[in-house]
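Structure below; questions to follow.
Every protein chain except one is present and positioned as in the full complex.
Now for chain A:
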Amino acid sequence: MTKSDGVGGRADVQKVQRGFAEMFKGGVIMDVVTADQARIAEEAGATAVMALERVPADIRKDGGVARMSDPKMIKEIIGAVSIPVMAKVRIGHVVEAQILEAIGVDFIDESEVLTPADDQFHIDKQAFRVPFVCGAKNLGEALRRVGEGAAMIRTKGEAGTGNIIEAVRHARTVLGEIRQIQARPAEELMTVARDLSAPYDLVRYVHEHGQLPVVNFAAGGVATPADAALMMQLGLDGVFVGSGIFKSDHPERRAKAIVQAVTHYQNPELLAELSEDLGAPMTGINIDALLPEERLASRGW
C-alpha cells in the first residue's frame, strides 16, 4: 500500500474522507459570509466554517439564483482562520465542485440551499479527493448520496427558517428507517433496497451496523442552544448552524453557547445556564407559511 496522494486507490481516499468527517463530531459548523464572521466563529469554538455569499435566510428573502460563492471571498476566509473551511456548490454542478477543490476547500456541501444546476442527477463525488456532505430527508436519499461518494450526511431541515421542525422530522425519519432495517431478516433486504431506491450493499451495511456508514449531522433550522442539544439527543453526531448565529442579536454569545450546548447536550443544568441572556434569536418562519416552491428540502433526487 502506498501513500494515497493520487496513487492510492479509491478505498484509501474514502477512508481518509470519512475519517476526516468523524473529526467534526460533537462540534458545530457555522455559516459565515465574511472573513470577520469566520474569525468570530473560530473564536467561539466552531469546528469548521461554511463559507457562502448569503446565509439561507437572505437567499430566501432576496430570491434569484443562488450559486457557488466567489473563490476570492472563499480564499480570504481560508486565509483568515486555522480551522477547516467548507463551501457550497449547486446540486449537480460538477465544475463548481472542481473549482472549490482547486482552491483548497476542505469539504464541499452539495447543497439544496443553492439553486440546483441539474434536476435529475447529483455530482459523482467518487471522482474527487475533497470530501462531500449532502442533505437527506430520509434513508433512501442518504444512502443514494453515500453511494455517490458523500463522506457526511446532514438533515436538510428547512434552511433559513430558524424553525427546527423539519430537521427533527428528517432526523427521526432517517434514524427510524435505520431501526426498521435492523429488524428485517437478511432475505428481505433486496426488496428493502428496491423500495428505498438505495444501493443494496449500503442497505446491508445499515442492517449489520445500525447506523449510516458516514457521520450524520443536523442542519436546517437550528437557532438556539436547546435546538442544538435536541438534535444531539435525537442521536445525530453534530450540528450545522446557518442563519441562526449571524441573524441573531448577539452572534458571539449565541455561537459560544451553541458550541457548549452540543458538548453538554445531556446536562440540563448547564443547558439552562447556556440559554440565559443571549438576546433575541433570529425571527424565524413557520413552515406552513411557505409555498411548496419555497421549500428547499424538496430539492434533491
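Just so it is clear, a residue touches a chain if its C-beta (ideal position, glycine included) is under 8 Å from a C-beta of that chain, and two chains touch if they have at least 3 such contacts; residues count from 1.
One rule holds for everything that comes next: contacts and distances are computed from a predicted model.
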Protein name (UniProt record) of the chain left out of view, among "Fumarate reductase iron-sulfur subunit", "NADH-quinone oxidoreductase subunit F", "Pyridoxal 5'-phosphate synthase subunit PdxT" or "Carbohydrate ABC transporter membrane protein 1 (CUT1 family)": "Pyridoxal 5'-phosphate synthase subunit PdxT"
Of A:Pro84, A:Gly242 or A:Gly300, the one touching the omitted chain in the full complex: A:Pro84
Sole contact to the chain not displayed, among A:Ala35, A:Ala48 or A:Ala198: A:Ala48
Absent-chain contact - pick from A:Asp58, A:Glu76 or A:Asp106: A:Asp106
Candidates A:Val89, A:Val130, A:Ile178 or A:Val192 - the one touching the absent chain: A:Val130
Residues of chain A (touch criterion as defined above) contacting the omitted chain: 1-5, 8, 12, 15-16, 19-20, 22-27, 39, 42-48, 81-84, 101, 104-107, 129-131, 259-260, 262-264, 267
